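Here's the structure, in structure tokens; my notes come after.
Shown here: the complex without one of its protein chains, the others still in place.
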Amino acid sequence: MSHSFDDISQQLKRRHRKSARLKWISMGALGLAGLFLLLFFADMLNKGLPAFQQAYVNTEINYTEEAARDARQAIPDDLVAIVSRTEIRSIPLQMRNNENLLGTSEQRWLLVNGEVDQYLKGNRNSLSEEERTAIDERVESGQVELAFNRTFFTEGDSKTSERAGILAAVVGTVMTMIVTLAISFPIGVMTAVYLEEFAPDNRITQAIEININNLAAIPSILFGLLGLAIFINFFGVPRSSPLAGGMTLALMTLPVIIISTRAALRSVPDSIRHAAFGVGCSRWQVVRDHVLPLAMPGIMTGSIIGLAQAMGETAPLIIVGMVAFIPDVGASFTEAATVMPAQIFTWAGEPEAAFVEKTAGGILVLLAVLISLNAFAVLLRKKFERRW
Amino acid sequence: MNSQAPIMSEQDTPSVGQPYTRNEQACHDLSIRVRDLSLWYGKNQALKNLNIDLFQKNVTALIGPSGCGKSTFLRCLNRMNDLIPSVRTEGLVEMDGHDVNAVKMDEVALRRRVGMVFQKPNPFPKSIFENVAYAPRMHDMVSRKAEQDELVEKALRDAGLWEEVKDKLQEPGTSLSGGQQQRLCIARAIAVQPDVILMDEPTSALDPISTATIEDLMDRLKEKFTIVTVTHNMQQAARVADYTAFFHLGEIIEYNDTKVMFSTPAKKKTEDYISGRYG
């Protein structure tokens, strides 16, 4: 025999080493991707978690005649530099709304301003040494403390960091998503049903299919250009409104829903259709009563994933003007509104250091929502997954 | 590998692993010795205490109804079953004085000496030339371009494909017809100069003419190699094999000289099978 096992094994040593190297390198690549993710989340948590806390100061508020004219008079002089200006500014307003307040006083926790808040969280700030020691003393005495930041969830955007919250953006997101789903879900499912169950296999059908695959890969910003030119400039949909944003995102989500619905319809075996045809159902009855109910979990999963995608989208919304400064919660589909990712974008552009924390906090909320949505979709698929 | 197998005289009960009847023209140098080989897929036992001696420069055919374990057995000989995680093997498969299943046996080295041709032709997505030249080059069997060309031509000639492809060596292997692809796979296997070539139903995906070509080829190749082939087709076994082993439910029922087995089978089950009572 020309080669003995020993000869071959000798030569193989080198090749086995090379082979093992590929395994380790590829494992390392996957590890690297995991590491990126880990670093990313660690960084976001590190930057964003402080946003859920806010420093408050316990102070006496005197609703006096002077305070109505100059609000700073309402609180002790030494606290004026600490309390948030937005709190001070709102005092005369409260007095005007409630006549009975005049002459009374009360003890209340007020927001402190951004600089002090940042100092207490150990971040970069512009306080002087004396100011810092003064605040440290107040913390000792329990007059100033960090507590859960309700404002972040109950207020809209604000130019002062301590008052800025995500409520307006959350409401805007919900409204925009309602528009998006209301348009893209029925049209998407109808298109998929047509292509999968009704369409003849001809040139037009193929053109529609290629076109849908292509739409799924078109940069999102181009959908923004479409929204601007067609919806806003041509049809006169109000700029910055959830309607304009929702319609634009609907077109973007459409291919996702169509593609996943088609996959769901395709996974329903033909034997079901044949059985239904066999008992005399018409094509539409087969689809309505047999195929669609069986495909529904798959359709829902795809739609949720599409929704999550649309929820994180920013670029086309910037183009249709949804980056406006929105301090108040929107009330209608045609008024200017903002959405979570757009709010994050706006905050990321603010020069103040305190807004970095707000941005990361908003990001954490958004990521939590998106990950739950995706996890829900996965669970839905797992629960209803059926092997035919 | 000169350990001569003991030649038996005419006996009704041959020793374990030996064929019932000797084929007088065949070579009887031992190539692979199998003793008490059992194999499990998870909890299902697929092979039960197999004993068989496979002889050099012979064609041995494995026949039997589907699911009887003949392909599984074939894959034990070059440890292709290692690729299936749930498989567990016990027993001895000995080649060239080495236990094939031993921990220190390198399965890559083993496969180099025990080549394999599959049911469906599976040429690599490379040119015809590269399909043949790739393995010898990786095994450092050739050092110069001229050597390589020579080796490729020789392997293709041995596989009876040279005349058909010599003008299109750079075309992809997949451009050939099914029968040509299968011969390319055989050329690929013999280019490595193995001791044994395993063939797993090599003609089941081919038309009758290609099948005949490959059968002729097997007849020529046994001058240089030990060939073990699995086949569904009893006529094929009768045509090409020196020895035939009949498998049934994971056991070897009968191992015999092919002519004897098909004319006067020793066991009732064998007779039932070859006379078409089940299959």
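Labels for the chains are A and B, by order of writing; each one numbers its residues from 1.
We adopt the following convention: contacts are C-beta pairs under 8 Å (C-beta built on N, C-alpha and C of every residue); 3 or more make two chains touch, one makes a residue touch a chain.
The working rule: contacts and distances are computed from a predicted model.
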Seminar exercise, completed: Matching the hidden chain's UniProt record against "Tetratricopeptide repeat protein", "FeS cluster assembly protein SufD", "Cytochrome aa3 subunit 2" or "Phosphate transport system permease protein" returns "Phosphate transport system permease protein"
For this session: Just name the one of B:Leu39, B:Ala109, B:Ile128 or B:Val228 that touches the chain not displayed here.
Result: B:Ala109
Problem set entry | Absent-chain contact - pick from A:Leu101, A:Leu146 or A:Ile230 | A:Ile230
Seminar exercise, completed: Among B:Leu37, B:Met80, B:Ile128 or B:Val228, contact with the omitted chain is made only by B:Met80
Exercise. What is the set of chain A residues that contact the non-displayed chain in the whole complex?
Worked result: 8, 12, 15-16, 18-23, 25-30, 32-34, 36-37, 40, 43-44, 47, 186-187, 190-191, 193-195, 198-199, 207-208, 210-215, 217-226, 228-230, 233-235, 251, 254-255, 258, 282-284, 308-309, 311-315, 318-319, 323, 341-342, 344-345, 348, 356, 359-360, 363, 366-367, 370-371, 374, 378
Problem set entry | Hidden partner interface residues of chain B, rising order | 78, 80, 83, 108-113, 115-116, 118, 120-126, 134-135, 138-139, 174, 178, 185, 188-189, 192, 198, 205
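Throughout what follows, only the chains that are shown with their structure count from here on.
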Problem set entry | In the complex, chain B residues that touch chain A | 1, 96, 98, 105-106, 108-110, 112-113, 138-140, 193, 195
Exercise. Where on chain A is chain B touching in the complex?
Worked result: 1-5, 8-9, 11-12, 15-16
